[in-house]
Structures are given as C-alpha cells and as structure tokens.
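Complex shown without one protein chain; remaining protein chains in place.
Which chain is which? They are A, B and C, in the order written, and residues in each are numbered from 1.
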Amino acid sequence: MTGKTIKVGIVGGTGYTGVELLRLLAQHPHSELRAITSRKEAGMAVAEMFPNLRGHVDLKFSEPAAAGLDKCDVVFFATPNGVAMQEARALVDAGVRIVDLAADFRIRDVAMWEHWYKMKHACPELVAEAVYALPEVNREQIRKARVIANPGCYPTAVQLGFLPLLEAGCVDLDHLIADAKSGVSGAGRKAETHILHAEASDNFKAYGVPGHRHHPEIAQGLARAAGRDVSLVFVPHLTPMIRGIHATLYAQLTKQVDLQALYEKRYAGEAFVDVMPAGSHPETRSVRGANHCRIAVHRPQGGNTVVVLSVIDNLVKGAAGQAVQNMNLMFGLDEDAGLKQVALLP
Amino acid sequence: MTGKTIKVGIVGGTGYTGVELLRLLAQHPHSELRAITSRKEAGMAVAEMFPNLRGHVDLKFSEPAAAGLDKCDVVFFATPNGVAMQEARALVDAGVRIVDLAADFRIRDVAMWEHWYKMKHACPELVAEAVYALPEVNREQIRKARVIANPGCYPTAVQLGFLPLLEAGCVDLDHLIADAKSGVSGAGRKAETHILHAEASDNFKAYGVPGHRHHPEIAQGLARAAGRDVSLVFVPHLTPMIRGIHATLYAQLTKQVDLQALYEKRYAGEAFVDVMPAGSHPETRSVRGANHCRIAVHRPQGGNTVVVLSVIDNLVKGAAGQAVQNMNLMFGLDEDAGLKQVALLP
Amino acid sequence: MTGKTIKVGIVGGTGYTGVELLRLLAQHPHSELRAITSRKEAGMAVAEMFPNLRGHVDLKFSEPAAAGLDKCDVVFFATPNGVAMQEARALVDAGVRIVDLAADFRIRDVAMWEHWYKMKHACPELVAEAVYALPEVNREQIRKARVIANPGCYPTAVQLGFLPLLEAGCVDLDHLIADAKSGVSGAGRKAETHILHAEASDNFKAYGVPGHRHHPEIAQGLARAAGRDVSLVFVPHLTPMIRGIHATLYAQLTKQVDLQALYEKRYAGEAFVDVMPAGSHPETRSVRGANHCRIAVHRPQGGNTVVVLSVIDNLVKGAAGQAVQNMNLMFGLDEDAGLKQVALLP
Partner (left out) sequence: MTGKTIKVGIVGGTGYTGVELLRLLAQHPHSELRAITSRKEAGMAVAEMFPNLRGHVDLKFSEPAAAGLDKCDVVFFATPNGVAMQEARALVDAGVRIVDLAADFRIRDVAMWEHWYKMKHACPELVAEAVYALPEVNREQIRKARVIANPGCYPTAVQLGFLPLLEAGCVDLDHLIADAKSGVSGAGRKAETHILHAEASDNFKAYGVPGHRHHPEIAQGLARAAGRDVSLVFVPHLTPMIRGIHATLYAQLTKQVDLQALYEKRYAGEAFVDVMPAGSHPETRSVRGANHCRIAVHRPQGGNTVVVLSVIDNLVKGAAGQAVQNMNLMFGLDEDAGLKQVALLP
C-alpha cells in the first residue's frame, strides 16, 4: 500500500470530532489533508484554535466554496446534524466519497429520523444508498460505499457490546437495558451552560431518560443483528471526565451459552475490539485516545442476567477514529493505518 | 429541646466518615464532642489532619483507653469493619448507645455476614438486638435502639429508590437491577493505588460485578419491604468525583400505577427524601454536603420498565449525616438538628 | 441581636455569586429574603435553576420593577459589571443600603475604572461615597456605609496576604509579585467555550498576563496599606477545580522581621483570617464553602524573599460570604452570623 495517498477534505473542523480527525490524519501515513472548512473561522490557522496541532497541521480554515472539496478523494463532515445532507449530493456527483460523522444518514427510516432530529431530510435517496458503517458488522459494504454514515458514540459502544448475544439468539429481546455513561466531550464543543467545568465537574447525572436520539439508531442496529425488532431501555448519563464512554448492558439469558467463548469467537481477528479475560472490568482510560473497544462479559452469581461492560473513547472509536477506519476500508488501506496509537494512561 | 446536650465520642476518626461526623457535630446545636480516638494518631490535633476543622474542633486524637468513652451518651464507630463488634459489648453494658457506621451489625444472617466480610463475628447477640437504621423505614425502632447499624452508602441510595415500588407490590421481584455510581471517597481514605488521583480521575469503570458486600445488605432491605426474597443484580461503578452516589434502578412493572403519586405519597413528610417533579434528572451535586436523597421516577416511552434515579452524598445521607439523623432520633431531638446545611453548588 | 431581621433583596441571582448568596442567606439567622430579580428568568422558581435550594428557598425570580427592592433594608447586586451603577442611586435615595458584588464602585479613580472596564461610569458621585469593604482593613467605615464595594476574589486573597508586610514597611514596594490561581467558577456562569469542562478540566494555563482588571484594584489597596504607590506584577491562572483561589505572593525583605509573629499579630482577633503554623501549606479545599482566608508565610532557605500562601473560596470570602460579612457589620449583627459553616473536606 506504500505510496498511495488519499486526498482528504474536512467540512466543519472547529468541533471536537474535527480536531480529533486532524490529530489522527496528521499522523496517517497515507492521507493528505487538502482543506478544512469553517465559514465562521475562515482565514484562521487551525493550529491557532487547537494548539496541540502546532507543528503538525499548517492549514487554515477556508470558506467552503473556495476549499476545492470536489477535488478530494474523500470528504469528512464533522458538522452539526443537518449539514451533510445539504452538501453530499453535489460531492457524490463529483465523484467524491463522503463520511458523515453526524447523524444525517444513520437512520434508514426517514420519517423516524425527521421525528427525532426535528427537521425535514434534504436527500432521502442518499439515505437509502448510505452504508451504516460499523466495520465489525458490514466491512464489505463499507469498502464499496460512496456515502458512509459513521455511527454515533453511544451506538458504537452499545452495539459492539450486545451484538454477540443477539447474533447468537441467546437473550430475551424484549428486555434489553443499556445504562451508558459518557464524558463531557460527547456533548460537543458548544458554549452551553450545563457543560461548563463548574457545572459538570464533580457531578454525575442522567439525562434524556424520556428519550434520546441515539435510541432509534441503537435499536435499528440491534434489530438487524437479531433479525427482529427489540425492546431497549437506554439511559445515558454525564460523567465528569473529558473522553470515554462506558456502557453497562443487561440482558436475560434464554439459553445456556459459554459467554466468554462466544465473545472471543465473535471478535477474533478484529483489530479494534478487545475481549478482555473473564472477570475483567475495562476502564475508559485504557482506550483514551485509541481506537479500541474493550469488552468484558459477566454473569453475576451465576444468575440469568448477563452484564456486558463495553468501553470506547467517544471521540475515537465513537467518532473520528472509526471514520478513519472506514476511510481505510474504502480505499483499500490497512484497516489500522494511522490508528496504532497506544491509549494514554495515566 | 433547647438546653439538652448529648455527650458524644467517636472511635476512629481519621477516615472520611470520621471527618464528616466532625464537620456535622461541630455545627450541631445539641451535641458536645467529648473524645475522638485513634491509636495511630493519638496526641495529634484533629485540625492538624483536617485543616477545615481549624477554629471549629479543638480536640486531639486520644488513646481509646484514655478517652472516657464509657461516660458518653453515644459513641459512633467510624472504623473499618470488624472493630465495633469487638468494643460494643462493653460500652452497651456501661449504658452507652452505639452507632456503627461500618457493617458489623447490618446483616442479620451472621453466617452470611461472615461469608462476605471474611471474619468471624465477635458478638452475634448484638446483631440480633441491633436496629438497621434507615429512618424512613423504621424510625420508631431507632428511637429506642441501643445498637444502631447505620446503613451503607449504596444501600441507602438503592433502598430509598426501590422501596415505594416494592411496598406497593407493583414490580417483578425477580428482575431488579441497580446500576450504581459512586464518587471516590466511597472507597475511604486508604493509601491504595487504584484510587490515586492519577488513576481514578478522568476515568470510569465498573468493579465488583461478580459480587459486592453491599449486595446482601441491599437484598435484605428489599426483601423486608417486599415481604419475600428478591432477585437483584447490583453493579457498582467508580466515577471521577469526590462525593456522591447516583443509583439508576430498573424494574419491570407488573401492574399499572401512578408512579409519581406513589413516590410523592411514600415520602410525604420526610425531611430528607425529596421526590423531584416528573421528568427530572437529579444531580449528585444537588446534595453535596447535605443529608438529602433526591429521587426521580421515569417510565421511558411509556414502556413497562420503571427507571428510578436516586442521588445522595455518600458521606452524608450515606454515612455521617444519616448517623447524626439517627442520633437525633435516639435522643428525642428534632430529626434535622444539625442537618440543615444547603448543598454546595457549584 | 436575637429578633432583628434584615429584609434582603438580590438583583441578578442567576450567576454563581447569586446562588452562593442564596445558600448563605437561607441559613442566616437574621435575614429575610424578600426578592430576587432576573429579567430573563422572571417567573421561574429559584430552586428549579439551583436544585440544591429545594426545600430552602421558595422564591421565584421576579421582574426588577415588581420586586419591591425599595422596601428592602439592603440590596445585593450579583450582576455583571455596569449594572449596579445604573440602579444604585434610586435605591440609596429610597434609604436602601447597597452591596455591589461587581466592580462598579471598587476603583476610586473613575478614569482608570473606565479604562479597564471599557464603559462610562454612570454615577461617579457614589464612587466617591462608596466604601471598599475589606472588613479586616476598614471595619468601622463599613458599619456606616450606604454603598459597599465588595472586593473582588483575587484582590481579597492577594491583599490579605500582602497587608502585614506592607503595613510593617518591611518589603521592597517596587518588586511585588502575585502569582494567583483560580478555580473555574471564578469565570462566572457564562456560556463560553474556554470554560467548558472538556476544555478546562485536566488543564492549566495562565491568562491575562498583559493586563487584568483586578490589577488596579489590588494596586489601589496595596498603595493604601503602604502609604505610597507600589509596583506589582499580577499573573492569574486557571486551575481545573470548581472553587478556590490560591495566591502565591513574593516580596523582597528590606529589613529583618519575625514574619510569623507579624502575621499572627496583624490578624489576631479576626474571625475569618487564619494564620497557620509556621511551615504550613494551606489547601484551597480547607476553605471550600467557608468564609475563611488561610495564610502561611515562608522565607525559603532563609533568603530575602518572603513567600506568602493565601487561600480563599472565591465564591465565599471572595464574593458572597464577604458580602454577608459586610451586611452583618452594616446592621450591627455578629460579624460571623450565618457564616459559621465548616469547609467541606474531602
């Protein structure tokens, strides 16, 4: 693969998934960052906003129109929901492949998407074409895709944790529970009071218990794995750390199975899913800055309830890292190219 | 009640429940702190170890033998498990009433206690006499008790959250789940690597999934409320904050009930249990330093799963505050004497 | 003093100094909270915004015009800079005494104030009358004041730390350095990106090195103590905690003096300034939630440089607590009424 270089554009690089993409792509052996756009910050050096990139990224933010995105091989949308669907069509028609890190192409049922995201979808026909890109589920489709719906952070952690159980058909599909905890960067780089340090530090709370946008996305993925609809209770929480998601999953066994063997077999050969030894308790910091999902599976006191612990870095495997993993698949690169970072611990 | 003064002794005041007792008792209108013991630190001023107490507590740590505990009205044990059971007998015989903040008297089944705490119980007969002291459950027994088993932190948050459902007989007792998250002070003031700031900060993990000592304590309390044994999965997690427990509880409804009304009615008149408005998400910081438990009850998307959110400060309602509340009951003081602090927010 | 009740109004109670005033006044034995205003949140229950106040404060935010502030004994302005100066005149004329927690009345040189705060002053004549209210400096003037300029957070910590040296005339007034560190609540409850948890947590930085608004305020106070102008370098830093200021002060000795004795004598009898034993290192958490300033004074390796360590809670002694202390003085109450809280540690 040596020698191949992918021309990359990023739309909307001023948020956390944007800077994380820049961090990963700056170290990627086969990508060349051509443009990064921001209407608001056009002209400002990227490294001025994100000083960790000083010496690594020389680009300035540019106006979308002047960015030459149509000459890129791939364009990442690190934008709020509702932006990619406006701009994808033209780029796809120009032969550019698209990876949307937001939610525009994740939900196949457009009416349901419109209900949860409270806007009209601008290009439903690309939803139909788009590939929901969890490499551990549909690697082959990703290789050929023109439009990639990069999964959400909670959905990645929860689906990877539940999949072996659902594919094996060994749990009660009507009583699935996902109790998930996210670091504050999951809320984005937005000037909002509730995620101020003085509010969110030294504090823990649930939110969105009546309903959260990631619910339909998770349910769609679980249904696909199970072959039928499932009933899921999903409770997200905000935990005072910067990065990381810890999903604690509960399911009722309907038949006997060697859980440890089931998980190890399911993810054998996966570079980015690590089934930990029996009895383990994965920590979010063990994946801080890395593209791994680490999973442990428990059956407390030999009862019928399976407890799965699944951790990811929400900005890496839950966003930018998985986007790069998908890019690698799309362009025939090694799947782990540019993703070999060891997690930062402590 | 004006004028009444309770003579108080504390055994083992160098841990977090000890300093928290001192903070509360220093502000208590009817208590007089007579002695605080520590073999290891005897002779050191308490305020030297805990500088927040400078100007509030003049005592020095004293040798247990020289402390005159037998002349106190009440002695609090803020000691590791296994200490109070050694010393309670003599004090009770001397007419002193005992509040044990550790676990020695919490489990009525002595064999089960010995299994979980891995030691032989030194005075089973006091276990039989002791009152498991959750005031919202058995206030009258507490008033008369000679030996108080002060509930654990997780058990307080989980029981207060589940009780209305169990007493009302409206949930499936075989599928209760308590997903609980604790700040790091819950692990005590012990020199252990895993709770160092550099390990526990910016990190989230479950622990003790195969089994945790608070499980039998919670199960005992829930069984009492339900009138039969229950099946409970309890998963504790460590979250990077100093104080606070957030319990997220899951139960399956077996009959229709107005959940909000049920909770409000159950805790009407309780000074320290706050049922929040429907749709609320209580935050741990809303009880930081205060003796309150705040609870919200949800039924996501109208399904059959009840989700209860219950928060306490593990060192206050989960330990020292509840101990003072129990002392108030034992000595006929106002139940909230010395416990009117407003939580520190932000 | 029993029986006396002060009618209190608060203008602008949605920020951190506002909620902190509410926390303290809710526990104050001689104050009655009459109104708290917020144009933006009028009609909302205060306890809905600040759930720690549930059960303690029943008020709703009200429109300023409808609040009846002119019938209060004292009105606190917990507003942004530039508000109190607009409204103080009318209230003072109505016989109401004013405590401004913002900067409108702190700087006697109005031109300098206008330079630093970038607006025209609306009532310079009240600046002339106002008392800069550091009780440890000018307690008697405070008792009689109609308009109180409540000192800033950095200025409180820095002045209390430097005063004994300057009053004793024993240091070089041309080379004073104040290296100060503040928790993030010092930046206020404002929706700004740089104080998000994901930005400000696990990070440390200086800011405002070329110039900070607290510089002229500190310099004015130091000049008053020294009897001449001083030259001060002031470098503030943001540290990842919620509350607390730690000022590390450097001065060059010009004559020999027993520093420990100097400080102990200067603050003997002060309820809220604690000179710690020689060799101490005060921690910010030792004043978390309390109105104390704790100070230690060092002379490393016997050299000529004095190092003073001074800590306060920026929201208490650095804002709302000092405001209540000033109210107590103004109305002849015990100076520590409502301010006896023990700091929350851990």
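Just so it is clear, a contact is a pair of C-beta atoms (placed from the backbone, for glycine too) under 8 Å apart; a residue touches a chain by one contact, two chains touch by 3 or more.
This one's a predicted model, so the numbers in the text were calculated from it and none came from an experiment.
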Among C:Glu32, C:Asp58 or C:Asp202, the residue in touch with the chain that has been omitted: C:Asp202
Residue among A:Arg213, A:His246, A:Arg285 or A:His298 touching the omitted chain: A:Arg285
Which of B:Val184, B:Ala206, B:Val275 or B:Ala296 contacts the chain that the document leaves out: B:Val184
Interface residues of chain B (partner: the chain not displayed): 16, 183-185, 187, 189-193, 195-202, 240-242
Sites on chain C contacted by the missing partner chain, in the whole complex: 175, 177, 179, 181, 183, 198-199, 201-207, 209-211, 231, 233-235, 237, 239-244, 246, 248, 250, 252, 279, 281-285, 288, 298, 300-301, 303, 305, 307, 309, 311, 346
Residues of chain A (touch criterion as defined above) contacting the omitted chain: 16, 19, 23, 26-27, 50-56, 185, 189, 201-202, 242-243, 274, 276, 282-283, 285-290, 292, 294, 315, 340-346
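Going forward, only the chains that are shown with their structure count from here on.
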Reference chain B; chain at largest CA-centroid distance: A
Centroid distance [mean C-alpha coordinates] between chain C and chain B, Å: 36
Chain A and chain B, separation of their C-alpha mean positions in angstrom: 39
Residue numbers of chain C (touch at least two other chains): 16, 185, 189, 201-202, 242
